[in-house]
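All protein chains of the complex are present and in place, except for one that has been dropped.
And now, chain A:
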Amino acid sequence: MDAENEQQAAPAESGGRERQAGLSRRAVIGWAGAGVALGAAAVGTVAAATMSSEDDGAAPQPSPEIPFYGENQSGISTPVQDRLHFAAFDVITDDRDALVRMLKEWTKAAASITGGREVGGGAVGVVPESPPDDTGEALGLPASRLTLTIGFGRTLFDKDGVDRFGLKAKLPEALVDLPKFKGDRLEAGRSGGDLCIQACADDPQVAVHAIRNLARIGMGVVNVRWSQLGFGKTSSTTPDSQTPRNLMGFKDGTHNIAGTDADALAKHVWVAPGDGADWMTGGSYLVARRIRMTIETWDRASLKDQEDTFGRTKIEGAPYGGQKERDAPDLAAMPADSHVRLAHPDSNGGLMILRRGYSFTDGSDGLGRLDAGLFFLAYQRDTRKAFVPLQTKLAANDKLNEYITHVGSAHFACPPGVRKPGEWWGQSLFG
């Protein structure tokens, strides 16, 4: 079984998927389909042959896969996908070996599913008396640009003064307890966590499948503390694509760090040698905040009030003083408490964070109000020098605060990438 997994974990080269030991999800469907056709009638043979030749990769498709292996974890500077399932976990064992074993299993599973393959022995490939290794709901779906990104929370290193896993000495200074920001109404059930997994994909079923299978593999070692589904990316890491609108109807996140801008990434996102904890070199710090919007009161705010709140026009997204969305803003032309003016790098000594937040709508609360908002995700080289000063300022001054409340908060150290098969998530920390 282990050997099989190792093979499945081989890097997904373009066009090379079918050569690997693990069947791709597409191949499985083709196989099943062939079986049905054969059973139905003798003429089915022709159909089956046609199907399998298609599945042999004769006509290469644009790869829907994001490489899992690399110097940095995917899912950070990767072009933002359409959907999110984010989960924060508590480690429920004190057994360091069990935790390491799980991280190794997670890594194998992650390499498989980001490559569009099944987990472990697959969705059907087990003895009939046993539940399958893969839950199966992603069968037949492409990899959908799935990325899985892991992060470690401060409580993994030090929980109420207890060093559960002998990691205290490796706690990075930058992995601070976030200060209480003005207006925060944080709920324990939506905050914190010893570990997190960010699953981003173009198909929500693929993202949910990933979290569900990792949670299952982790049973006995970790438990899901809280999780969040997201849709409609709210910022773009590809500068030539349209900036999507948030649930307030505004384009926000226009001026984000581009995933292709290596200099900006090096300067603002990736932890560099000498920044602190060596095991984090090539990693990044993630802040996750569940920001509830008071949608109903926002919707009855005047257009002028709404535009003044952001400092942008609603239709075009042009900053005050500009005509087009990407025109340079005239900060002085915006109200002093407008969101863009306060958050802009020029107001913050060039400070930038990489945002890849998502909208969320979790139905309605008991009062009939939409439980919706922005699930804010930001990556940075040092949270103390980026999110903390920025949010301190916004929390105190931003006009937007009238319409938003931060209800969930978490901070994670996302280690560098898994460079090749055999390496595993957290190896630089635990290894």
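Operating definition for what follows: a contact is a pair of C-beta atoms (placed from the backbone, for glycine too) under 8 Å apart; a residue touches a chain by one contact, two chains touch by 3 or more; residues count from 1.
As a convention for this text, contacts and distances are computed from a predicted model.
This complex has a chain not shown, and the name its UniProt record holds, of "RNA polymerase subunit sigma-24", "NADH-quinone oxidoreductase subunit K", "nitrite reductase (cytochrome; ammonia-forming)" or "Peptidase M75 family protein", is "Peptidase M75 family protein".
Of the options A:P179, A:G220, A:G249 or A:P345, the residue whose C-beta touches the omitted chain is A:G220. Among the residues A:P131, A:G161 or A:G349, only A:P131 touches the chain that is left out of the figure. Contact residues of chain A toward the unshown chain are 32, 35, 39-40, 92, 124-132, 216, 219-221, 223.
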